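Only one protein chain is missing; all other protein chains are in place.
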Amino acid sequence: MSVKLLYFAWVREKTGLGEETVDLPGSVQTVSDLMAWLKARGPEYEAAFDKSDFIRAAIDHTHVTHSTSIDKAREIAFFPPVTGG
Amino acid sequence: MSVKLLYFAWVREKTGLGEETVDLPGSVQTVSDLMAWLKARGPEYEAAFDKSDFIRAAIDHTHVTHSTSIDKAREIAFFPPVTGG
Amino acid sequence: MIRIQQEDFDIGAEISKLRSGRTDIGAIVTFTGTVRDTAQGECISEMTLEHYPGMTEKELQRIEQQATARWPLQGSLIIHRYGTMKPGENIVLVITASAHRQAAFEAAEFLMDYLKTKAPFWKKEDGPDGGTWVDARDSDDDALKRWETRRKAAE
Partner (left out) sequence: MIRIQQEDFDIGAEISKLRSGRTDIGAIVTFTGTVRDTAQGECISEMTLEHYPGMTEKELQRIEQQATARWPLQGSLIIHRYGTMKPGENIVLVITASAHRQAAFEAAEFLMDYLKTKAPFWKKEDGPDGGTWVDARDSDDDALKRWETRRKAAE
């Protein structure tokens, strides 16, 4: 499955990129799986997803939890808790 | 005792005057006494103070209750519950 | 700051004045009360606000001081108009400024609740059936009570 990934705030700074498109193996089913898979991609990813409990995710512009399925996702974003306003 | 009385809103409309200065007998001790005394002064006052439970009072610019003493009052105002804002 | 005046006010200009040169403010809340064209289903052509000069100033100052004592405010303003106003016109403006939003919101609500129940203003609404003095609302008294039971918000 090919999916677009976006990173914001310190997740972006740590991965060193704002977005990328990746091909995922079928074993990656949930947001949690995806974070674990990303973490194994290199030291930048390991640093970015080290404290994955603190990272929030959105699938196709909607907030999701770590246990949400990524099936049919076109765009998945990772970011720290929001701090606008 | 000579004291200045002020009337506002429908209390003013019913008494037909905005303010007056009156000499009070010594028997008039409280706000309640004063309303009873005023009520006996004529039909306009009787109409104005008919529903005296609904009337609020202030002594020298401070809200008071009906049982408050009017001793040393220079200015006493009568009015309906306030409706500003 | 409090002001009692017959003329209209400019909300944007008042906010600008209050925050001018300040960089310690994080939250500004304004409340503007305006004349509605209906009340209890009746049309209103205009409204007249009578007040008690001398006492009004004293009450508004007292109310503002209470808010300042209760919340950490960087600034506050109450403007209340009197006289005759038409639907759509401004009646009252409250501005509160604080470092954080909760204090600014709560102080503005507190000011309005006290103003509605303590400031000596009386509204007379003019419509097709002539003028009617507006009755005080129980809900305004109820609104006031929450500040007596509630813990200080700024703590």
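For reference, chains read A, B and C in written order, and residue numbers begin at 1 within each chain.
Everything below uses one rule, namely that contacts are C-beta pairs under 8 Å (C-beta built on N, C-alpha and C of every residue); 3 or more make two chains touch, one makes a residue touch a chain.
Only a predicted model underlies this, so the values are computations on that prediction, with no experimental measurement involved.
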Neighbouring shown chains of the undisplayed chain, as defined at the top: A, C
Contact set of chain A toward the excluded chain (per top definition): 6, 8-10, 12, 58, 61-63, 77, 79-85
For chain C, the residues touching the chain missing from this view: 10-13, 15-16, 19, 21-38, 87-88, 99, 101-102, 104-105, 108-109, 112, 139, 143
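In this section, only the chains that are shown with their structure count from here on.
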Chain separated most widely from chain C, comparing mean CA positions: A
Chain A and chain C: spacing of chain centres that average the CA atoms, whole Å: 48
Touching two or more other chains - residues of chain A: none
